[in-house]
Structures are given as C-alpha cells and as structure tokens.
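Every protein chain but one is kept in place in this view of the complex.
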Amino acid sequence: MEDTLFKILDYGVYGTAVLVILIGLYGALVKRSLLKIVIGLSIIDSGINLLLVAIGYLKGGTAPIFSPGYLDNPKIMVDPIPQALVLTAIVIGFGVTAVALALVIRLYRHHGTLHIDEIRNLKW
Amino acid sequence: MKKFVVILLLAVMGYYISITFFDIGFGDSHLVEGVVPVKDAYLNETVNSLNVANTVTSIVVNFRGFDTLGEVTVLFLAVTALGGILYKKRHQAGERSVLFSASKVVTSGSKLLFPAIVLLGAYVFIHGHLSPGGGFQGGVIIATGFLLMLLAYENFTVGHNTLSVIESLAGITFAGVGIWGLIYGGSFLENFLPVGTLNDLFSGGVIPIIYIAVGFKVAAELTGVIYTVLHEKG
Amino acid sequence: METIFLIFILFLGGAIVTWMAGKLGNIVQDILFLATILVPSYLFYTNVATGYAIDFNVGGIELSWGINAFGWLFSLIVLGLGAFAAFYAVSFMKGKERRGAFYLNFILSIMAMLGILMSQDLISFFIFWEIMTWSSYIMVVYNGNDVQRIGIKYFVFSAIGAYAMLMAIVLIKSMTGSFMIESLISSYTSFSYDMQILIPVLLLTGFGVKAAIMPLHVWAPGAYSNAPMAYTSIFSGSLSKMGIYGMVIVFTTMLSYVPEGVWFRGVVAWLGGFTAVFGTLWAIKQDDAKKLLAYSSVAQLGYIIVGVAIGTPLAMMAGLFLAVMHAIFKGTLFMVVGAIERQTGTSNFTEVTGLIRKMPWTFVAALMSIIALAGIPPLGGFVGKWMLYESLITSDHYLLVIVIFFSSTAAFLYCYKFLFGFFLGQEEEEWAHVKEAPALMVVPMVILAGLTFLLGTYPGIILKPIANGMQTLGYGMTQGQLWDTSIILNEWGNQVVLQPILYAILGIFVFFVIFVTIKGYKNTRYVTTKDISSSGEVPLAHENLTFSQGFFQPFLRAVEPAMRRQIDKYYTAIANGLESLFDFTRRIYTGNGQTYAIFVIVFVVILLIFKNSIFG
Amino acid sequence: MDSIWFKLLGVVVSFIVAFTVGMTYMGLSRKITARVQNRKGPPFYQNFIDAMKLGSKTSAIHHGVMQHFGPAFLMVSSVMSLMIIPVLNNGMWFSNLNFHGDLIFLLYIMVFGPLGMALGAGQTGNPNSAIGVTRGLSQMVGFEIPWVMALVALMIQYHTTSIVDLMNIQVESGTWLIFSSPFAFIAAVLAMLGMFRYSPFDIVGAPTELASGPMSENGGKYLFTMMSSASVFAFAKLTLYVDLFLGGASNLIELLIKTFVIYMIPVLYGVVSPRYRTEQSIRYFWGWPTFFGLLAILYAVFF
Partner (left out) sequence: MVGTPVLFVAIPLLAAFLIPLFGMIWKESVRVIPGIVLAYLLVLAINLMNYVMVNGPIVEVIAGWAPPLGINLVFSAFSGFLVTLMVFLGLIVWMYSYRFKRNVDFEPAKKYFLLLMMLITGSVGMVLTGDIFNLFVFIEITSISAYALTAFYTGRDSAEASFKYLMLGSLASAFLLIAIMIIYSQLGTLNMADIGSKMHLMKPAYKIMAIIFLFTALGIEAEIFPLNGWAPDAYAEAPGPVGAAFAGIVVKAAIYASIRIIYTLFDLSGAYDLLIVIGMITLIVAETAAIRQEKLKRMLAYSSIGQMGLVMVAFGMGTEEGVFAALFLMFNHAIIKSLLFLSGSYLVYNSKDKLIKEVNGIGKFLPITSFLFVLGSFAIVGLPPFAGFWSKLSVLTAAADSNMLLIIALVLIVSIIEVVYYMRVVNRIYFFKKDESVSTQRPTLNALIAMITLGAIVLIVGFYPDAVTGFLHRASADLMDKAGYINDVLTLN
C-alpha cells in the first residue's frame, strides 16, 4: 500500500510540477492578454518552486528543525538547502511579478489595451 | 495553429524534463555515488557550531546569507523599479485609484485583526531561527495586515517616507552587520556574536538580528508595493 | 630616436596639428601642411638607407620597418608626386570647407603609403593598407556627392580586398608562426598545395582591388571622380600603385617558386588586358573629364598589371616604368581637371570649351601629359609602352599584344576628347572671364609635365632605381643586362636608338612649325574661333557650334555589344538581392514578445531533440 | 657615311622622291576614278598645280597656335614614317633611321599624325572639323586591329621586329611574304583600305557631308603642308607594303611598279563602293579583316 503510494508520488509530484510549468508556459506563450501572460509567468515560477522543493524531499524525513528533544531522538531530515533556495526563488519571483505588473499598467496607460498583438511598435 | 505548435513544443520539452526527473527519482537520495552532499555539513554545523534550531534559517541567513542579501536587494529594487516605472510627472499622492466602500463589518473586523496580524508577523520573524518561519514570512504577514487596512479604509495612508526610512534602515542593518563581520570576523556576514545555546531566543549570533531586519524590510517593501500600485491612476 | 620612427611621428603629429590648426588661420595651416609633407620626405631621403630595417614589438607581434630598393622606387612615386600634389592642394583648397579634414587625410594617405613601402612584416603592411583605405575613403566622400553609392562601393571593395589579404595574413601566420614577409617568402614552397594556391589568390585579390583590376575595378571610376582633384592626383597616381607594389612582390617571390605561377601570370595578365580594353572603351564614353580620367586610370593600370604579371625582366621593367609614368601624367591630368573645375565650376566637356587661350599653361601641361598617356614618342609614356610591346612579343604573348594595342589606339579617342573638350573648339562668351589657374597650381602641373619629357628622353633616370629594385626582387641581372633586354635602351638606360629619332622628330616638328608660322606671318592675323566658314555663313557671337554632345557616338555604336554587359550592374543586382534578403532576416524580430518566447522554447526543444548528436 | 649631313641629305632626297611620287599617284587616282565613273577627270599633274597654288597663297587668318602645330604634327608623322621605312633592298637607298624594332615604332608613328592634326583641326572651332576628327579616330581604331594583327603575325613568323630583316629574309629565300604568309597580307591589305581613306572609307573628309572635315578651316600654307604630308605618307605606306610583302625593290622602277599595283587596290575598291557610315566601317574592319588577321597569327604560330 505504502509502496504504491510512493510510486504514485514518485511520478505524481514531479509530474505535477512539470505540468504546472507547462501550463504556465502555455499561458505565457499563447494567451493574448498581458495580464494572463504575467499570470502564466507566475505559474511557471510556482511549478519551478514545486519541483525545487520536491528535489529535497527524502522519504520519511522530517522538517530540518532541531526542535527541543530532537537530538535525543534523531530522525532522518529532508534536505534543507532546496527549501532555502525556494525561499529565495519565491521572493525573487515576487519581485519580478511586481515589476511585470507595473509594466502592464504602463503599457495599458500607453496603448489603452492589453492585447499583445497591438503592442508591437518595436519590431524589425 | 500557433496553439498546436506551442503545445507540441511544450509536450516535447515536458517529456524530456519529466523523464529526467523521473529518472532522478523522488524521495530518496539521488546523489551520484561517492559524493558527500553539502547538506550533511549544513545540518551538522547548524546544530553544533551555530546553535540554531531551524536549519533552513541558518542556511538562509548564515551559510547562504549572501543570497539572502541579494534577495532583499531584489525586493528593494522591485519597489524602486515599481516607483520608477509607474512614475508620472504630476503624481497626485494620496489619491487612490481604486475606491470602494467596505461594509461596517469589514472595517471593524480589520481594525480588530490588524494588531493581531502585525503581532503574529513579528513573532514569526523573531522566532525565525527556532521554529518554521522567518523574516520573509513574518514580513509578508505584516504586509497582509496593511493590505487589509488599505482595503478596508479608503483614507488609510502609510507614510511613504516612513516606509522608505524603515526599508533603508533595515537594509543598512543587514549590510552593516555583514561589513561588521568583515571587519571583526574576517569575512563578510561572519557570525561575530556569541551563538548562545540551542533553542534559546537569543541564540545563533547575528542570525536573529538579520532576520528581524529582513522582516522589517520585507514588511515595508511589500506594503510599499501595494501602496504604490493602489495609488496608480490607470 | 630612430629616424624611421621620427618620420612617422612627424607625419602623424603633423597631420593632427594641421588638422587642429584651422583656427590659427589658413596660412599657418597651409605651411604646417606643406612642412608635414616635406620635412619627413627630406628625412626619408637623407637619413634612411635602403636595406636597413628596424625590428620592434607591439602587442606581442614582431614588427619590422625598413626600406629596400624596390620600396624606394615606389617611394619616389609616393613622396615625389605627393609633394607636387601638396603644393597644388594648398591652392586648390583655398576657400573651401573642411580644409583641416582634407589636409589630415592627405597626410595620412601619404604616411600610409610610405608605411606600406616600409613594412617588412604583414601586420604593419595591413595596418598601413587600411589607414590608406579609410583616409582615401574619407576623401572619396569628401564632396558629399552620392556618397552612399560611390563611397560605400569603394569601401566595400576595399574591404573585400583588405579582408582577403587579412585572411591570407592570418593563414600565413598559422603556417609559418610569424608575420614577417621574409618568412612567408622563404617557407612558401613548404606550404601545402591548397595553401600555395589559396594564399596568392587572396593576396592578389587584395592588391587587385587597389590596382582596379577587371572584376574588382567598379569602385574606381566613381571614387576617382568623386574625390577632390588635388587628392585624386595622388589617389590615382600613387595609391593605386600600392596594389601594383603588392602584386609585384607576389609575382616575383611566391609565384615564381611554384609551377602554378604560370597560370596565375596568364590569368592576371589577361585580366589586366581586359581591364585596359574596357577601361578605355568606357573612358571614351564619358562626358565628364573626371570620369574619363578615372576610367583611363583603370585602363592604364591594366597595362601596368599586364607588364607586372608577365614578369619577364623586360615586362617587369616596362610595368614599373609605366607605373612611374602613370603616376606623373595621370597626376598631372587630374590636377588639370582640378584647375579647370576650380576656374570654371564644371568639369563637363559639354559645357566647357575653348580654354586654350584662357589657360595656356594648363593646356601645355595637359597636352604633354596626354601625349605621354597616349604613348607617343618623344614623351615618357612611349618608352614604357615600347618596352611592354617588346616584352609581350618576345615572351610570345601575341594575342595580348593585340589587345593592348587595340586599347592603346582606342585611348587616342579619349585623349583627343579630353584636349578638344576643354581647350579646343569655339571660345564661348560664357567662359570669357576665365583666367589661368593660380601659380601654385600651374607650376606643379608644368613641372610634372616637363618630367614626362625628361623621362622620355632620359628614361635612365628612373630606370636605374627600377633596376635596383628588380635586383632586390631577385632578378639576377645587372643594370646593363636589364637594359640590354630592350632594343631601345643603351648602357645608361637611356634611349640609344630612339634618341636620333627623337631629335629627328623635334627637328621636323620645329622645321614645319616654323615653316607654317613664318610663311606670310605678317599677313596672317588671329581671328576668333567664331570666325569660321560654316557652310558659307559665320555664326553669331552667342551661337556655339562646338561639337561636344555625342562625341564618338559612331564608335560607341560599333562597340556597343561589348559594353552592354556592365559588371557594375551585376554587382548592383547582387547587392540589391542581398539587401532584400537582409530585410527578410530582420523580420525574424517580429516585435511580439510571445514569438520571441516561442523562439526560446524552439531553441530548447531543438537542443533537447538533438542533444545526443550535439553533445554526444 | 654616318655623318649627320649625309643623313640630312637622305631625308631631303627621300622627301622629294616621296613627294613627287605621292603627288603623281594621287593625281593618277583622281584620273582613274574619273574614268571609271565615266568622267574625263583632271590631268594627273593637277595635284602639283594645286599644291603650287596653295603654297604660293597668302593665308589671311589663323585660329591659334594649335592650328600651326597641326600640319607640323602631320608632317612629323609622314616624314618619320618615310625615314623609318627602307626604300630599297640591301641598303641601296639612304638607310636613314631604320633600326631593329622599327615595325613597332611604325605602328605608333603612323597614328601620331592624325592625332596631332586633329588637335590643329580642333582649334579652328569648326564643328565639321571635330566631327571629321572623331570619325577619323574611330575608323583608325577599326583598321588598326587587322593591321596590327598582320604585323604581329609577321613578327611571330620571322622572329624579328625589323623591316630590314624581313626584307633580307625575302631576298635570301626568294619567296615573297605574300606567299609565305598570305593571311597576313590579306589582313594588311584590307586594313590599308581604311588607311588610305578612299571611298568607301572616306568618312573623315566626306566632302558632301562635312565639307572636307578636319581640313575645312585650313587653306593656303596649312592645306599645302597637309597635302604634301598626305602624299609623302602615301608613298611611305606603299613602300612599306612592298617592303613587307612584295620582297622590296632593288631599284626605283621596280619600286614604282610594285607600289602602283598596291596603290590600285584601294583606289579600285573605292570607286565601286558607296561610303560607309562610321560604325559600319569599324564593324567592317572587325569582321573579315580581323578574321584574316587571326588566321595569320594562327598560321604564324603553328607553321
């Protein structure tokens, strides 16, 4: 039973993460609205973060916190580094999204539309 | 047409990424043989020489504190960039672009909740080295408090300069601590304070100081972001 | 301080100071300019011994500067003509815009040419070559006419040539490990067969562009005619000789070591022959004196190339002698056009007529240069052409002789057109006010024209340096032996057989001139050229009957099939095609961010799909 | 024998002979042409009368210095040709100035005259002169090609650039070059048609079109010089042909006969042909004559 669960998780977590990334990419590449593109980019970030944190998981591991009493009863811990990285990645993702949204506001102000095909003054 | 091409492309890419990660495997050690991972040293050093309970915090603030400094900078830059991008010549401060009337229930509730939220945030970042959470998490919680207030009250204002000063001071603290470490400890962000005992509030040397600074900074910056966007005339 | 360095420092410093000195007043600038040309030239001829070289190191590259006898020969062309042209230029540029830039580039061109001659290694050779290219380019576009077409054409062809040369240089470096010309020459025979072919091809392309050889000549007419005439005289006179200089080295060193050299010689000689023919035909067609002379330069360079490419001692001597002569008479002729343009404001035959009495000294210079150009005895061009014919016949290049002879006969057509168009024909009221050019312009012209006579009678003056130079190039012959290869030269290199003939010519000429002039001189009075019996009627004063439109129309109709296909048109077609293609490439950047993002995904997907073949 | 005075004597004597013969031939040609065209024609000595008349006339006007130079240039060309070309075999005439390369030199000096004369004509300001000159120069480029080809073929075949050498070869072998290099002869003769500028190649002077072209503003002493020059030049050219192809001549009578035969070729060709246009004339010379020239060269190279 547990084995099958892990089997599903084996593929499931990575699969989900990759799927999220792909959905985000699809949104960013196909959707015509700037806002949807920004959302797509955010979704990519989420997928990446999911993937990142999943790398660090160890079966049966606990959170990497030496809470009181832990040292008396040590258990295997999950990898803390990806978690730290994800923390950084999330914040950076936030920063980028904020800038992206600001740009969308600027573009809307300038062009009066959010349709990406109409925002093509710079080309060739 | 374009959609199908994109889907095809993404499918190919997804396939390759997926099989790579499936091959790497989930939930067990996927390192190549003979490699000693850095995390073992981290876990070891965290509890033995830093006396910090939360390994993630020790990594974020100490081992990889440089990343975090960069990360804080990214946030700071995002706020600066936001101001720069959305700058308009005749900027009417205090005039909100989105006006709505919140109901009495919301306003009263917000007023009640706001101190609690700020308190929770402060708790989270102060105890960042002991329990899950930290400066970022705490800062975000505080910022949600301000978001709540901004949503509830049309005329709720946050001093722009105040935010800026807090932000700067927090940033200076972080960078200053780092340089202090360089001067007294020999390397940037060196933990030059005594580390105390494990699971004490005052333990981990400079880690809590930095995390508190980060907490203030994140709170101020996120509030600043919300505030700036909210005062943007479309 | 080494004199060689001092020369270049003086040139460079003088150029910059002259350029900057515009604010100090024109006179100061002029004096600085002349001093910058003359002082280093003086130093060069007094303090630099042939055969001496100095080695030094820049950026980890061994360089060597010095001069050998062959370079010294060309230095006569560069510095000699340069000095005359400089005096001319001072007067020519009076009251024009951007004198500083003109002087700067003039000096830089002279410096670069001297540098080319003094380079004993390929890198400094290339550096000076490129300085020469861009300084002359600035002169080509200097007047601002049609710069995007003519200027760019010049630069593109120069770049093609220069880059072909650069490619050869880096290949040589990778094979010999050194940039020295000596090491190239000494190790050439050990190159692989491909390289033995490729390197001369690349080098000849490089030199061929400057020497305006057939398929690479299309820049020349526009460039020569577009530059200020004071500069064109050295542009056509000296600068093009740098290509000849390089070709001579390639032919006499590398290509004489390998059997394939014969093919190169044949091909280049024939290209030179065609250049001569088509250059001449196009020159005949031109109505603008500058264009005419430009095409004529192309044609004349064709002769020189033929001589150089054939490369027998006599042919080489002919080529080099023609090179010197061409520098002199073509330099003079461009100066003449400059003088006329300065005095009348146009250089078009259809507009200017009958200047002979207005600008007599200019006419004398033009007449003598034209006679020299046409290769008519007694002037200098004849000796060169003679040696060329003789060498071609004795080396069994019979068809080439005919080609050359045809071109040289056809050259009379444009020679006549040049003289008639400007100086003869009816004197028009419109040009009644025209005065002779200033003395500073006339004197260099006349002196140069006189030189053509001197060298026609005493070619030994210049044949001596030529013989010395050819000894440096590996022609193992003494001066006397060299001169014995030609029928007409004596042991001093002067014309032995022809001298009586020259005296005879002069004697007969003078006799009949005196006869025609003296006989009834008192009764003969001068009448204007309006005073003619045109079908029994005398034309009115304002009527101009000068025949200037459609000159040589019948001849051009006869040769029309040969001129229908212009190489220029093909180049233009290629260039246009490329530009359209490039217009297409820039459309890859559609302006849509999503498209760019899709490019990224496509890139990743391609790498992913082919990852094993790329990284495997 | 080498003294300068002897050479001068040679020049003067040659000149007088050439002048006389040339004038006579030209007079004869006028007569013959007239008879063919069923006219009576002038007497054969008419040219002498003309020349005397012109020479004694006083010119009233001139158009400038080049007009003086023009005839002189022309004279230089013809006299020089005369001096270069050996008149009789075996040095039986004044050797004058012939030397080991005179064939090439001749190519040059023969075209020099027209150019110099063209300059003189140019200064007169008469448009007809200029037009005539352009035609003349164009046509010259036309016939020079076969002419040069023929000469080059001879040079190839006999490895010499000296006319004397060629003559000696003919004397020694007893075979005239007309037989040993026939194609060169054909090309040279066809080129000669243009050289003499008789109809159909009389486009330069073209009396009815251009009022005698380059000469139209010249009269008196100028025209006299030109005429003399033309007659000397005609003699020189004819002698050259005889020297090159007909084995030269051992005495003056033989020379006269041979030259007259050669001379009749252009004259008779001319009387039956209407005038060409310039481009036609040029194309004519670049057709068959050039073809024969090429044949001559091939023949010379391979045989």
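Chains here go by letter, A, B, C and D, matching the order in which they are written, and residues are numbered from 1 within each.
Everything below uses one rule, namely that a residue touches a chain if its C-beta (ideal position, glycine included) is under 8 Å from a C-beta of that chain, and two chains touch if they have at least 3 such contacts.
The structure presented is a predicted model; accordingly, all values stated were derived computationally and were not measured.
**Student:** For the chain that does not appear here, which of the shown chains does it touch in the whole complex?
**Tutor:** Hidden chain contacts in the full assembly come out as A, B, C.
**Student:** Check the options C:I127, C:V364 or C:V527 and report the residue that touches the missing chain.
**Tutor:** Per the contact definition at the top, the residue touching the missing chain is C:I127.
**Student:** At which residues does chain A meet the chain that is not included here?
**Tutor:** 21, 28, 34, 37, 41, 44-45, 48, 51-52, 55, 81-82, 85, 88-89, 92, 95-96, 99-100, 103-104, 106-107, 110, 119-122, 124
**Student:** Suppose we count only contacts with the excluded chain; which residues of chain C make the list?
**Tutor:** Touching the missing chain: residues 58-60, 123, 126-127, 130-131, 133-134, 137, 141-144, 147-148, 151-152, 155-156, 159-160, 163-164, 166-167, 170-171, 173-174, 579, 581-583, 585-586, 588-589, 591, 593-597, 599-600, 602-604, 607-608, 611-612, 614-616.
**Student:** Need a quick check: the contact residues on chain B for the chain that isn't drawn.
**Tutor:** Chain B touches the missing chain through residues 16-17, 20, 23-24, 30-39, 41-42, 45, 62-67, 69-71, 73-74, 76-78, 80-81, 83-85, 87-89, 91, 161, 164-165, 167-172, 175-176, 178-179, 181-182, 185-191.
Please note the rule applied: only the chains that are shown with their structure count from here on.
**Student:** So how far apart, in whole Å, are chain A and chain C when each is placed at the average of its C-alpha atoms?
**Tutor:** Each chain reduced to its C-alpha mean, chain A and chain C end up 69 Å apart.
**Student:** Where the CA atoms of chain A average out and where those of chain D average out, how many Å apart are those spots?
**Tutor:** The separation of the two C-alpha centroids amounts to 101 Å.
**Student:** In chain B, what residues contact two or more other chains?
**Tutor:** Residues 6, 10, 13 of chain B touch two or more partner chains.
**Student:** With touch defined as at the start, can you tell me which chain A residues reach chain C in the complex?
**Tutor:** Listed in rising order, the residues are 25, 28-30, 37, 116-117, 120-124.
**Student:** Show which residues of chain A lie in contact with chain B when the two form their complex.
**Tutor:** So the residues of chain A in touch with chain B come to 6, 9-11, 13-15, 17-19, 21-22, 25-26, 29-30, 51, 54-55, 57-59, 63-68, 71, 77, 79-81, 83-84, 87-88, 90-92, 94-96, 98-99, 101-103, 105-106, 108-109.
**Student:** Per the contact definition, I'd like the list of chain C residues that touch chain A in the complex.
**Tutor:** 586-587, 589-594, 597-598, 601
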